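Note that one protein chain of the assembly has been removed; the remaining protein chains are unaltered in position.
Our next item is subunit A:
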């Protein structure tokens, strides 16, 4: 049982290597894009629609509502980034229940990469919304002396995002692996089901936190809440 799935390497050429994380990430991407393409084919603007379209639209509406509740403004600007994060993480988390499959989010490299994307997205959305001067002035609030602490806060919450997701998913896989060696079949199955719930919840937590960071950077909450949520 490998704790770090980055170490499961299928193909390697110099610096380039194809490990389980990348392979399953691509599979998930392929799954999402193929699913999106299939759904797009049958999309209809009329009132009669397929069940899959209804499900997809319901999901879109729920995500938009969550974004609008958190940001108190129209969701269109944040929707693609937040929903991509959520969809990728939720599929990555639940794919772990498939025998022989690995959750890419059980790799710290993946969670760190996703957290880094959030880390970059926060100032990008902040500058886009408030302007560079207004955004970076936030780091000097309430006094310039707080600049180092604000910067540390930015890094620490990014780290917390990455570690939280990685820890939850990796621990879930690890617990199932350990229980498989200790107990009969029934209990690990229960833990697998529990792991599905944890996976969905963690995807939701990751997406919501990313949204809150971005929203606070965009000045929605007057810049005071972001530092406290880590």
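Operating definition for what follows: a residue touches a chain if its C-beta (ideal position, glycine included) is under 8 Å from a C-beta of that chain, and two chains touch if they have at least 3 such contacts; residues count from 1.
Just so we're on the same page, contacts and distances are computed from a predicted model.
Participant: The chain dropped from view, which UniProt name applies: "DNA polymerase-3 subunit epsilon", "ATP synthase subunit b", "Tripartite tricarboxylate transporter substrate binding protein" or "Menaquinol:cytochrome c reductase iron-sulfur subunit"?
Facilitator: Missing chain, per its UniProt entry: "ATP synthase subunit b".
Participant: Which residue, A:43, A:62 or A:147, contacts the hidden chain when the whole complex is considered?
Facilitator: Answering carefully, the residue with contact to the hidden chain is A:43.
Participant: Looking at A:109, A:129 or A:150, which residue reaches the missing chain?
Facilitator: Checking each option in A:109, A:129 or A:150, the one touching the absent chain turns out to be A:109.
Participant: Hey, which subunit A residues sit against the chain that's not shown?
Facilitator: 3-4, 6, 15-17, 19, 21-22, 25-26, 29, 32-33, 36-37, 39-40, 43-47, 53, 56-57, 60-61, 76, 79-81, 83-85, 87-88, 104, 107-110, 112-114, 116-117
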